[in-house]
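Only one protein chain is missing; all other protein chains are in place.
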Amino acid sequence: MKKIRRIFGKDIGAALFFLMPALILFTVFTAIPVVAAFFISFTHWDLFRPPTWVGLDNYTRLLHDPIFGKVMKNTAIFVLATVPLQMGLGLLAALALNRGIRGQTFFRVAYFLPAVTSTIAAALVWSWLFNSNYGLINAGLSMIGVDNVPKWLASTKWAMPAVIIVSVWQNVGYAMVLFLAGLQNIRADLYDAAALDNASGWSRLWHITLPMLSPTTFFVLVISIIGSFQVFELVFIMTEAGPANATNTLVYYIYQNGFQFYQMGYASAAAMILFAIVLLITMVQYTTQNRWVHYDT
Amino acid sequence: MIRRKTKKSIVDWVLFVLLLVGALATCGPFAWTLATSFKPDAEVFTYPPQLISSNPQPGNYVDLFLTLPMARAIFNSLVVVTSITILQVIVCSMAAYAFSFLRFRGREALFVVFLMALMVPPQVTLIPNFIMVRNFGWIDTYRGLILPFAFSSFGVFLLRQYFLTIASELIEAAKLDGCKHWKIYLFVVLPLARPALGALAIFAFVSQWNNFLWPLITTTSPEMQTVVVALSSLRGQFSTDWPLLMAGSIVAVGPVLIVFILGNRSFISGLTAGSFGGR
Partner (left out) sequence: MFVTLKDVRKSYGNLEVLHGVNLEIEQGEFCVFVGPSGCGKSTLMRMIAGLEEISGGEIAIDSQVVNEMEPAERGVAMVFQTYALYPHMDVRKNMAFGLRMTGHSRAEIDQRIAQAASILQIEELLDRKPANLSGGQRQRVAIGRAIVRDPKVFLFDEPLSNLDAELRVTMRAEISQLHKRLSNTMIYVTHDQTEAMTLADKIVVLRDGHIEQTGAPLELYDDPDNMFVAGFLGSPRMNFIPAVVTGSGARLICGTDIDLPELSTKLTQGQKVFVGIRPEDMDEESPQAQTLTRSVIMLEELGGTRFVHADGAGAEPLLVEQRKRSAEAPTVTARFTTDRMRVFLENGARVR
């Protein structure tokens, strides 16, 4: 016993006790599945017959699958559109609120409500708003004189923008709350110093606020990108990936192949691609952050 | 000086109005949903659309609870989400205790492993977990809905961040007072960490209430569906009965909004603590 404590540290007994539940759950539901997903991606498995090992077949199939190509393109468009929009709007709202405008708490809650709303419910509500015949949006558009109102979810051109709008609507508050907390972390004495230097509002924003906010921006960027890559529920309810796969995205494709077509191996291969992308983004951002992030001491 | 002040107040007014417009955009859909949910079917397709119905009907809500299994779904969600929340608070706080106050070999390495799990998209583990839970025979069981979420790396991270702010002298004083670790955990650390535990609980409650994909694939019978899954199957059954779907949305969103509005302070502080501690 004494020897065990010498080797593993004096609290090893207590540590095992306190970590046991976490370790068991983590191992069973995270660690083993991650490894398993990797192996499953090298098999054909429909769950009715035992899996067969096929090597890289799923991956080569993905490469040549035109739908998958479209899925990746859609996902990229979705990420490139939603991330800047929700971050930009979130930052603007946070900057405005941080001026000490009345009703800060109200706005904070109001902007954050969509973020705590079930995405399924939100998608349903927006499907109704985007309804091309009776929806509020097209009603509003015709009222202001737009003749050729888009058919939104039924149109290959407008379905993706609709999904993007809803996603931004849902995530703006999240970005705003994080930016607001970041702004409130900036030490007031920096502004006092700038006021003494007679810096104008814009130059304070440019030379103090934005650089000091960069760790927050970095964090919001990482989670926004990763979150956007995982869009699923909006597509599931609003368009079911249609029309003609115009809104099919990576996670929806994983779901489709795994749980509609029962191609567990193929779906796992697509999931591994998602995993690789997320890891890559995280790594790129962590290695390049020093170039543009200013940490306060 | 005076000119600068008036200029500032004009800017503030403009911003205030812009923020109000933004709030209308974020909250408007909720109002529209509520309004639609009370409309009789005929009124839904009138032009121009009316916000307040001339003849509001609670019938959709009656239908949801009496002829459709919404009550059962709410019950399921409450059971599942409450269990997950309680389990996460217990499991994560225990792990966070070990990472904050115990000295043992491999502590940092294990913590890093837990942190790296935050980078694994849930869709990666979805398929193996589904296969495993199916083999356990846990499809359509509360176990299958609860246990995969009983642990959360985020929770460990959030709580550890808070535990580290507790003065180590307090832990030492408790040791001298004769506490073994489980007593320190129970009588000193947990009471002191109530704000963080509350933040985690609210966070877990909200995110699990809204969890969709896992309950979707691991429930097959309507009796075991959670609210959000039940709502999505309403969509399949009544794809054009918008008032009913809106009423369903209100029912699915209501409890979370109440929890959020009551606890928004600790929810947001938990969120931001989780992010700023992390860097």
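For the reader, a short list of remarks on this structure follows.
Note that the chains take the letters A and B in the order they are written out, and that residue 1 is the start of every chain.
Just so we're on the same page, a residue touches a chain if its C-beta (ideal position, glycine included) is under 8 Å from a C-beta of that chain, and two chains touch if they have at least 3 such contacts.
It should be emphasised that the depicted structure is a prediction, and the values quoted were computed from it without experimental measurement.
Looking at B:A31, B:V112 or B:L170, the residue that reaches the missing chain in the full complex is B:L170. Within the whole complex, the absent chain has one touching residue among B:V188, B:A201 or B:L216, and that is B:V188.
Contact with the chain that does not appear here is found for just one residue of A:K10, A:K73 or A:R187, A:K10. Summarising the interface, chain B meets the missing chain with residues 167, 169-170, 172-179, 183, 187-188, 191-192.
Note that only the chains that are shown with their structure count from here on.
Spacing of chain A relative to chain B, judged by their CA centroids, is 16 angstrom. Those residues of chain B that touch chain A in the shared complex are 12, 15-16, 18-19, 22-23, 25-27, 29-30, 32-33, 36, 44-45, 47-49, 90-92, 94-95, 97-98, 102-107, 110, 114, 117, 119-132, 134, 147-148, 150-151, 153, 156, 180-182, 185, 206, 209-210, 212-213, 217, 227-228, 231-232, 235, 242, 245-246, 248-249, 252-253, 256-257, 260-261, 264, 267-268, 271-272, 275-276, 278-279.
On the side of chain A, the complex with chain B involves touching residues 7-12, 14-15, 17-19, 21-22, 25-26, 28-34, 36-37, 40, 47, 89, 93, 96-97, 99, 101-103, 106-114, 116-122, 124-126, 128-129, 131, 133-134, 136, 139, 143, 169, 172-174, 177-178, 181-182, 185, 215-216, 219, 223, 226, 229-230, 232-233, 236-237, 251, 254-255, 258-259, 264, 267-268, 271-272, 274-275, 278-279, 282, 295.
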